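Okay, structure first, notes after.
One protein chain omitted, others in place.
Letters A and B name the chains as they come in the text, with residue numbers starting at 1 for each one.
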Amino acid sequence: MRGVSLEIRRGEIHALVGENGAGKSTLAKIVAGVHLPSAGSVSVDGREVRYRSPRQALADGIAMIDQELALLPARSVIDNVFLHSENSKAGLLRRRQMRERFAALVERTGFELDPDRTVGSLRVAEQQKVEIMRALARTARLIVMDEPTAPLTPVEAESLYAVMRSLRDEGVTIVFVSHFLSEVLALSDVVTVMRDGSRVRTSPAAEETPGSLVEGMLGRSLDSTFPARPESVRAEPRLEVRGLCGTGRFEDVSFSVHAGEIVGLAGLIGSGRTEVARAIFGADRVDDGEILLDGEPVSPRSPRQAISRGIALLPESRKEQGLLMRRSIVENIMLPHLDDVSSGGIVRSARERREVVEAMERLSVRAAGPRASVDTLSGGNQQKVLFGKWLIRPPRVMIVDEPTRGVDVGAKRAIYELIDELTASGTAVLLISSDLEEVLGMAHRVLVMRRGRLAAEFSNEGAERTAVLAAAFGTEGRG
Amino acid sequence: MSATDLSAQANGEPVAEVRPRSRARIERLRDFGIAGVLLILFIALTLSSDVFLTSTNLKNVAEQAVAVGLLATAGSLVIIAGGFDLSAGAIFAVSAIVGSKLANSTGVVEGYLVGILIGAALGLVNGIICTVGRINHFVGTLATSIVFFGLATKISGGALIVVPNQSFADLANTQILGFKSSTLIFVAFALLCGFILNFTVLGRYIFATGGNLTAARLSGVPTAVTQAFTYVLSGTAAGLAGLIVASRTLSVNAQTGNGIIYNALAAILIGGNSVLGGEGAIWRTVCGVLILALIANGFNLLGIDPLYQQIVTGLIILLAVGLDAWTRRART
Partner (left out) sequence: MKRLKTSSVLLAALCLALAAVIAGCGSSGSSTSSGSGSGGEGGEGSGEEVKAALLLNIYTDFTQAGREGVEAVIKKAGGSVTPSNAEFEPQKQLAQCQDAITSQRYNVIILGPADSPSSVPCATQAGEAGLPVIAFENPVGPSRTKVEPQVPQVQGSVVIAPMVDAETTFELVEEACKGLPKCVWIDEIGSRSSSLDETKIQYFEEQLKSNPKIELAQLLEGNYLPSETVQKLPNALAANPGVNVITFESDTNAVAAVPALKSAGLEGKVKLIGDGGSVAGAAAIKAGTMFGSVASFPRSMGEKAAEMALQALAKEKISPNGIDMFSLGEPVKLTKANIAEYTPQFGAKE
């Protein structure tokens, strides 16, 4: 990041947008005292400050809510909310006072949280509420939020918007980083666009459109977010699922995906989408039902068996489930295919290197080289590596779970093109996503899950945003 | 207090690029660190003792490092695969005792073979407990180590087992190309471990399993088999080490190998391998083993009160762990 000057006014919602690596998170972290600027200055209330730690920033009323939440999962909600702002007398906690403060915070935010639940048992959206309450408990006047809605369902995101607005109305300043441009425009007062570590412009949100933001971020206009839907659907069903049951997770799920087809699987988080995918992939138990691959019944009992049959899964969290962060690109991409590049158990490194270099070119992965450790790459490039794992040997069925989470606009488009490339080679794709635009933009057909069951199916033409949402929430009857 | 006015300016070096570049440098520093400690130790000993740099002495050091070295190199694989084997010392004792008893009752070669097989079998028990049984690796192998030491005492009847047959000593003491066979066995074993780790599919699986169990499983890595294999290898190495020690002294009892596992673990950590798994190298472990062996050798050569040896051993462990912690902090 270089030479960025920025003014944030009291009581405004200030959005930072830009591609990954554009420097918006770095800027946010400098404001919150997580990073120290190598040159330049930060002033708060006209006074120049130089924070060496988030703690010092906090003393000035600046709190940060990171993408990865910083909570103590084994402790209760109330303990987390009042961490470092406990009421105490002579080192003893004053529980009654803390309860009263908690009740006041609940009133202020409208977050109905049980103070005694352990934070680890809460869903991500609720954990985020705990973080916000904690920031408020520390009398924060400026809250920095990095991608606050990324892990949330649309409804949860809506309620977060409401809270952010009411905080603003109380005079709290909010700086937030987001990839969702519609959200940025609807919510913020001021938008700062960043590109390549520099500020492009800061302007009132009312003066911007999604197109103008994208143009500012990329330095060029993007024709369309989604590539043209490929006309590659073939007649024969690749994957058929009949009456699949996983006790307590999902029931009676039946659908099929044809070769060359992209089927979107929408639904709220917890509706059983990921669970169905894991069951097909052999990662979880199946209690009843059939899975057919090209008409032949398969029942993979482990991911290894599924992979050998030609089923691949791109997991929803690349850091936790997808990549070996500290290992090289080569090792990550070749991990499922080592048998092909080895003889007698010994890896032929020249052969594997050749394949990986080729794949990296095709995916346009930006990295120091094929031996570069994956954690040195940007989020979008990491996601490309994750894709590369399956792209070099296109599977018969590919399940992609939240393929563009935490990925910037430019890389999103690249990933969509990769998915299309897969279908062109005859792969059947099952696309799971919380991003409705993505599902509607990419899929030939959309399936909606609710409470572990398939609730509705829409063909591409008939799929309307509202109808899909209604099916996901179970409000079709009421309109 | 009119308005929260905040302006951030940053000039000069691009912040975002600092991390990877300095990381590569710290990575090198880390490598240099442990080899540097070894080198300094070597130079210090060469300067302070006339006989340190003689082939007899260096061969002695190598021979003295064999038992700990076998346990440590195999143990590194267990740790890199995300496991932890606390029971290798106990397997060492069981194998040595069973091997010696069998050498007396049946034959020397049968003693060797069965001793090593017992080691592999007990390693498999560990592997099954920790993977299929889903028991925490520390707790699981702590428990089996107690069981195995009990087995060792039971099988030996608490008594010392003496092997009168001199040919039992051949495993450790045969001279090949001027080196003792035990030393050569260790060198071969360390090379084998390094080869597995760096050049084979299994090695990739070991790194993957320890680095991210979920990601490895979802990529089709047979994680349980991989971890179980490392335990079997560790058990085999422990068995081999037990037999070498028994063969060196032609006698063994249940107390043999009591403290050896701690030396082996210390060597692994001193080398700079991470306890968290997914990272590490055999050459690091070998560095750790040699450092420990050189310290002991140096103090013996110089005739120092053993008290100093403990203090310095402790200081070196601190140094190694400190190095590891610094690089880790630079990464986040």
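We take it that a residue touches a chain if its C-beta (ideal position, glycine included) is under 8 Å from a C-beta of that chain, and two chains touch if they have at least 3 such contacts.
Bear in mind that the values here come from a model prediction, so they are computed numbers and not experimental data.
Visitor: So which shown chains sit in contact with the chain we cannot see?
Guide: Spelled out, the missing chain touches these shown chains: B.
Visitor: Decide which residue listed in B:A254, B:I270 or B:L290 touches the omitted chain of the complex.
Guide: Considering all chains, including the one not shown, the answer is B:A254.
Visitor: Touching the absent chain in the whole complex: find that residue among B:N165, B:T200, B:S274 or B:N300.
Guide: The missing chain is touched by B:N300.
Visitor: At which residues does subunit B meet the chain that is not included here?
Guide: Contacting residues on subunit B, toward the hidden partner: 18, 22, 25-26, 29, 33, 36-37, 40-41, 43-45, 47-51, 54, 56-57, 60, 63-64, 67, 149, 152-153, 156-160, 162, 164, 245, 248-251, 253-256, 258-260, 296-306, 308, 312, 315-316, 319, 322-323, 326, 330.
The rule we apply is simple: only the chains that are shown with their structure count from here on.
Visitor: Quick check: in the complex, which residue numbers of subunit A touch subunit B?
Guide: Residues in contact with subunit B: 1-11, 21, 23, 26-27, 30-31, 35, 37-46, 141-142, 173, 197, 281, 283, 302-304, 306-308, 313, 315, 320-327, 331, 334-336, 338-339, 342, 345-347, 349, 368, 375-376, 389.
Visitor: Report the residues of subunit B in contact with subunit A in the complex, numbered from low to high.
Guide: So the residues of subunit B in touch with subunit A come to 1-16, 18-20, 23, 199-205, 207-208, 211-212, 214-222, 278-279, 331.
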